[in-house]
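The complex appears here without one of its protein chains, the remainder shown in place.
Our next item is subunit A:
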Amino acid sequence: MAEMDEPMVVEGGCGGSCEWEGRWNHIKKFLERSGPFTHPDFEPGTESLQFLLQTCRVLVIGAGGLGCELLKDLALSGFGKIDVVDMDTIDVSNLNRQFLFRPKDVGRPKADVAADFINSRVPGCHVIPHFKKIQDLDERFYRQFHIIVCGLDSIVARRWMNGMLLSLLVYEDGEVDQTSVIPLIDGGTEGFKGNARVILPGVTACIDCTLELYPPQINFPMCTIASMPRLPEHCIEYVRILQWPKEMPFGDGVALDGDDPEHIQWVFQRSLKRAAEFNITGVTYRLTQGVVKRIIPAVASTNAVIAAACTTEVFKLATSAYVPLSNYMVFNDVDGLYTYTFEAERKENCSACSQVPVDLHFPPSSKFQQVLEYLTESTSLQMKSPAVTATVEGKSKTLYLQSVASIEQRTRPNLSKSLKELGLTDGQELAVADVTTPQTMLFRLCFTS
């Protein structure tokens, strides 16, 4: 395959290698005949396949473990126009499952290499790569697609995508305009476990409706890390959280990079020392890396299963030929094989999709800090670093913002002021921005006595 600096632009045909006798026989059996599993409204015909090959636009988010599998499955299922977004470059540890990449590709953008591989192996399929963060693309980009399928490794990113598709919805007389709904198929895996879900934004349960399903992240208490370590993990966290910022071993302001073996080696050696002080055994290089990078174990087979399930749903929705999954499947093959499907329900007051402004109940004497704590700690909101703005005395006022140092400093005193002191009133609207959602969320402040 020739090295290319620019993405391959292919106009229409690609010579004789694009079509051959019998190429789509298997797909045709699904679409040109009815059967006991076809959708009751389905009319067999040849148009569906043409739609997949030439018209339907699918967006794949992520070109990693799930992404590679999704691209393969979609391409072989007849989808001819696929876009893929991924902000990462290829690492050696990806090669045990991200099979579109080879040792020579290490360091290159995943989206680019994945697209090249599929375009080459599946002639006629056009995959367009985007080496970007999902947040770098806007609604004009996302609006182009018929279906979006996610193979992400972060809940924050999922919520962002979820929020983006919700923001595209058009409402007529309180009802969702069906043509503005872009289905979101979401897959996730971890070791031998995985899940696949079908989301129709504004119609079925969204990511935020079921936020409580995600297990909480394990964080060790500070006193354990600082003065009472018992496990090797505690020793590693001590070095990461306390020793590194103090010693800045690789230069002032140089942050710990989990992908830099020298950094990990430094943490490993210091963790061994710490552990020795307390007679703790078990600190290894592998454990050190796992703790610092919060590594999630991964294998090819789980990704293959979940991606296949997701692709099947994309196929069903694109062709309307089969009854889609309704709507959440879990899979686990740690011990034998277990799978279960249930219908996740919409949450009545979902902060993302219910269109109902979320009420915040606080006495006017409570400190603003308490409101922020609620936004981050409540299981239904789980915000990361919310920025809050309100209209006070006719003027828009930023009450607190963490991400810009100068503004953080300026607004920090507000944290210890009471809501009354800040000039906030009962029924006041608060606009909150956060990484978990592309749009500002509106809350209504309700004073309690």
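The working rule: contacts are C-beta pairs under 8 Å (C-beta built on N, C-alpha and C of every residue); 3 or more make two chains touch, one makes a residue touch a chain; residues count from 1.
Criterion: contacts and distances are computed from a predicted model.
Engineer: From the names "Vacuolar ATPase assembly integral membrane protein VMA21", "Regulator of G-protein signaling 9-binding protein", "NEDD8-activating enzyme E1 regulatory subunit" or "Hemoglobin subunit beta-1-like", which one matches the UniProt record for the unseen chain?
Structural biologist: Result for the unshown chain: "NEDD8-activating enzyme E1 regulatory subunit".
Engineer: Looking at the whole complex, which of A:Leu231, A:Val330 or A:Val392 touches the chain that is not displayed?
Structural biologist: Touches the omitted chain: A:Leu231.
Engineer: One chain isn't shown here. Among A:Val170, A:Leu213, A:Val299 or A:Val404, which residue touches it?
Structural biologist: Answering carefully, the residue with contact to the hidden chain is A:Val299.
Engineer: Which of these, A:His39, A:Arg57, A:Arg121 or A:Arg444, touches the one chain of the complex that we don't see?
Structural biologist: A:Arg121
Engineer: Spell out the interface residues on subunit A facing the chain that's missing from view.
Structural biologist: 17, 20-27, 29-30, 35, 37, 72, 76, 92-93, 95-97, 99, 102, 121-123, 191-192, 224, 228-231, 278-280, 286, 289-290, 295-301, 304, 312, 322, 334-335
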